[in-house]
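What follows is chain A.
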Amino acid sequence: MTDAVKRDRGLLKIDDQECKGCGLCVEACPPRVIALGEHLNHYGYRTAVYAGTGCTGCGICFMACPEPGAITVMRAVANRAAAAAIMSTGQEGSPSCASN
Partner candidate 1 sequence: MSSEQFSEYTVVHGRAKSFYERYDRKPELQHQTHFCPGCGHGIVHKLLARAIDELGIQDRTILVGPVGCSVFTYYYFDVGNVQAAHGRCPAVATAMKRSRPAGIVIGYQGDGDLSAIGSAEILHAANRGENITIIFVNNAIYSMTGGQAAPTTLLGQTSTTTPEGRSATTEGYPLHVSELLATLQGPVYIERVGLGDNKQIAQANRAIHRAVENQVKGLGFSLIEVLSPCPTIWKMSAVDSQHWVRDVMEKTYPLGVFCDRTKEAQPRRLPPEPPSLEAIPAILDIVNDDSAEASSAANKATKPIDLHVRVAGFGGQGVLLLGEVLAEAGLEAGLEVSWLPSYGPEMRSGTSNCHVRLSDETIDSPLVTAPNILVAMNEPSLRKFDKSVRPGGWIIYNGETFPTDCVRNDVHVLALPFTQIAHELGSARAGNMVMLGALLEVANGLPQSSIDAALRRLVRNTKWFELDELALSRGRELFRESFQEV
Partner candidate 2 sequence: MRKQLMKGNEAIVKSAILAGCRAFYGYPITPASEIAEAAAEYMPRAGGVFLQAESEVAAVNMLYGGASAGVRCMTASSGPGISLMQEGISYMAGAELPCVIADITRGGPGLGNIAAEQSDYHQVVKGGGHGNYRTIVLAPHSVQEMADLTALAFELADRYRNPVVLLADGFIGQMMEPVEFPEQAIEGQTPDWAVTGTAASRPNLITSLFMDVDDLEAHVRHLEQKYRCAEHLEARAEEWQAEGAEIVLVGYGIVGRILKAVTAEARAEGINVGVLRPITLYPFPVSHFKRLALRARVFVVVEMSNGQMLEDVRLALDGTRPVEFFSRTGGNVPSHEQVLDLVRNLAKRYSIAPITEPAINIDEERMANV
């Protein structure tokens, strides 16, 4: 197996300006790869921070988060064509809850 196979299926982006640090995503995340950061943001919140690895792209944190765009969940695709296919059909449906 190469390095590439170990690469995470998912990727998280957290907007630390929109996040209010409620911690619901931390609680919701099945692989437990989100935590509240040590630093306060501009508005005085300890915002959520992605650990950087381990995201499965399940989207459960997104559903638990009360802010429309604080969390963006991405999923890895094999190639550009597959990416385009996913983009054209819109979002991938509801996140699975099997892992919870």
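In the analysis below, a residue touches a chain if its C-beta (ideal position, glycine included) is under 8 Å from a C-beta of that chain, and two chains touch if they have at least 3 such contacts; residues count from 1.
Quick note on selection: all candidates are chains of the complex that A comes from, given by their letters.
Since the model is a prediction, treat every value here as computed from it, not as a measurement.
Checked against 1 or 2, the single candidate touching chain A in this complex is 1. Within the complex formed with candidate 1, the chain A residues making contact are 2-5, 7, 11, 15, 17-18, 20-24, 26-28, 30, 43, 45, 57, 59-60, 62-80, 82-83, 86-87, 90-92, 94-95, 97, 100.
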